[in-house]
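Selected chains only, in their assembly positions.
Letters are used for the chains, namely A and B, taken in the order the chains are written, and counting of residues starts over at 1 for each.
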Amino acid sequence: MKLEHVIESQQFTVPLLMELFARARQMERVAARGGTRDYAGRIMASLFYQPSTRTRFSFEAAMYRLGGRVLSTEHAGAFSSEVEGEQLEDTIRIISGCSDVIVLRHHEEGGARRAARVSRVPVVNAGDGGGGQHPTQALLDLYTIYRERRTLDGLTIAIVGELDRGRTARSLAYLLGKFERVKIHFVSPPEVRMGRDILDHLDEHDVWYDLSTDVEPIAGEVDVIYQTRIRPDRVADGASLARCAIDERLLRRMKPDAMILHPLPRTVEIDKAVDGDPRALYFKQAGNGLFVRMALLTLLFERDDEEPDAPWPPQRRREDR
Amino acid sequence: MKLEHVIESQQFTVPLLMELFARARQMERVAARGGTRDYAGRIMASLFYQPSTRTRFSFEAAMYRLGGRVLSTEHAGAFSSEVEGEQLEDTIRIISGCSDVIVLRHHEEGGARRAARVSRVPVVNAGDGGGGQHPTQALLDLYTIYRERRTLDGLTIAIVGELDRGRTARSLAYLLGKFERVKIHFVSPPEVRMGRDILDHLDEHDVWYDLSTDVEPIAGEVDVIYQTRIRPDRVADGASLARCAIDERLLRRMKPDAMILHPLPRTVEIDKAVDGDPRALYFKQAGNGLFVRMALLTLLFERDDEEPDAPWPPQRRREDR
């Protein structure tokens, strides 16, 4: 089960997901006993061209719980204009010379793929561009559901919010399509509904879905409400926004063992009164990011152990003389 | 002697201060022999919404000398507008899922208290808002005096500078009020004198104090001059500013075993010629911050060891089935 880079959620097959989730479960136990020293001496480079304290801390804590060390940038992008014409590729070539894995958050779609092409060490995409990928978020979302239900087959889920641009909602829909008998309700104000490309993909793979504008009628039926952010300025109508939000009233309609997820940060779409309900799992979901990222790192490092790269530093022919 | 969070200097009783200072003394020895590995595996999250390199480095070095690891932000606040509507509370809930202690510098008064309310791990206030608290500064100030004099009872001190807004001067006055036979001279230009609330508090607790505008007449009498910053633009009159500053001439009036402290950074209120005098202890005072912060962290972690939290990650009822 080789894993060279983590660039997009599409690269994960069902067997690889199952392997990842089994490891993530194991990592919960490792973290609970204070971590391991197995990867002492390994260095992660956290290269964030855009700031994201929560995602960065989750990756860096994962590396620490494995015993490793961290090189970190908070906002490399803010300062990049000062170095005229500097190329991402050259930066990656250099940084891969002093680290064992690179976690990259880049402002341009496709940035992670470009980085992987030239890097001597594994690259993990921690988000690239507004329309790009953020695969570890999708993986931790899926893991959270799997961990609670013990299977993803037969799942009925409502994916709710501003769906046209929401990359986490899109990635999750994509990954769920790989499992059996999944039913997806996409719920959004009409002006921000899920894009045609994802729906076409689900059609091709015979995944059941429908689109609606109100979460209440289906609240009693779903195993999961996956709520995403709604920026009020993108929705003309307050009432239409309210039909895609969760409050205590909606809780009463939900199944007793349902779960409410959210990739966070939230704005107005989940009322704070919901936080105390045992079905509100979004903070636990965020915490699962640590275990999924620990698991990913071990998969990447293992591949490294098994298939040793060329001797490092790379040898020139000259030295053979 | 339990310590759950460090939010404000008022929470420290005299016995807790004595316990803290004994540990800080012990930490000097620990640091001198290169630190300990006792807290290896523990993670501190340094969450600085405002930059403060010196304070942040002191906390992070304390964690390192104890063997731990550090997640760090230099200026989270500069970038927060990019995440619309993000709540401090949600951020803290998430970060407390991947760290063992949170050191928070926040731009709003009361930020540390809000954080402590939702955090699953101890929160240490590293400054909240201009009018807020910065308790570890007050603790290291007090420790420096205690370490040199071996007691705080019977102390005569001049607290000098821009006192109306100076949170360190205010916290120090508050803490000194807990000891016996303390005499406090507040010395400041008239327009920036110490606030009525602190004076009322000292009145209630029968602490001796007076207010004046010139440090020279009392220089020969005090055990400590606690000098604080004066921003020239807040004081109309250069002569009145000069009467609240320290130079070589003033040194000659001071007792041979007096001490000069300053929370730093300074501007014009201590002449550089004073630095070489053995009574100038402000750099040693800054260095004591390391030991006091090491001591605080051990107190917080111990509490953690004694009173284990709910199993982590938090278990849902669902899992009991």
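The rule is short, and it goes like this: a contact is a pair of C-beta atoms (placed from the backbone, for glycine too) under 8 Å apart; a residue touches a chain by one contact, two chains touch by 3 or more.
These figures come from a predicted structure and were not determined experimentally.
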item: Where 2 copies are displayed, count of copies in the complete assembly; value: 3
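Everything that follows uses one rule, which is that only the chains that are shown with their structure count from here on.
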item: Whole-Å gap separating chain A and chain B, where each centre is the average of the chain's CA atoms; value: 39
item: Complex contact set, residues of chain B against chain A; value: 41-43, 45, 47, 69, 71-76, 78-79, 82-87, 90-91, 93-95, 97-99, 311-314, 316-318
item: List of chain A residues in touch with chain B within their complex; value: 28, 31-32, 34-35, 50-51, 53-54, 56-58, 60-62, 64-65, 72, 74-75, 148, 231, 257, 264-268, 278, 281, 283-284, 286-290
